[in-house]
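Here the complex is missing a single protein chain, while all its other protein chains stay put.
Our next item is subunit A:
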Amino acid sequence: MDTTITNILLVGVGGQGILLASEILSEAFMLAGFDVKKSEIHGMSQRGGSVVSHVRFGKEVFSPVVPEGQGDILFGFELLETYRYLSLLKPGATVVANDYKIAPPSILLGQAVYPQALPEKIKAKFPDFLLVDGQGLALKAGDVRAANTVMLGAVSKRLQIADGVWQQALEKMVPKKALEINLKAFEFGRGL
């Protein structure tokens, strides 16, 4: 039996829509015929805390949590959070990050500064790194709130799943009135 499991981590800040993004991903894997498990912690994380969502797919998935150091793909919605969770990845993993910064409390209060040159630092550790202008491309698609969908599009290229499946998953998970913009945002991401 093929026991390969692909481990995806979605990281960012509470309120960025990470739950929905990981739900669309999971839906796509299920539609493509895989076993899927997904796990995340919500609760206090709603209040702007750091959020990690785990999505795993393969023929048969046991643990809903990605084992330490086994992540294949890190999907970062915010730069600092992307950097924070690099240790969850295995060497040679793929990192796709949104070029977007949200300052945590210590930085807002002027007690710390936002670390410099994070994209370069990430690239040095994980050469398969893609920096995405999520907000910019989403705006081009018609709504800045579709930034996550741009990211999904960018990640989708790294996953062997048929085009039609992604479309189906988006149709099921995205509210009707936002669908057109999101499909466009997805295509922009996929084109990167």
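Convention: contacts are C-beta pairs under 8 Å (C-beta built on N, C-alpha and C of every residue); 3 or more make two chains touch, one makes a residue touch a chain; residues count from 1.
Basically, contacts and distances are computed from a predicted model.
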| item | value |
| --- | --- |
| Chain not displayed: protein name in its UniProt record ("Polysulfide reductase NrfD", "SoxAX cytochrome complex subunit A", "Indolepyruvate oxidoreductase subunit IorA" or "ParA family protein") | "Indolepyruvate oxidoreductase subunit IorA" |
| Interface residues of subunit A (partner: the chain not displayed) | 13-14, 23, 26-27, 30, 35-50, 61-65, 67-70, 80-81, 83-87, 89-91, 103-110, 112-113, 115, 121, 125-126 |
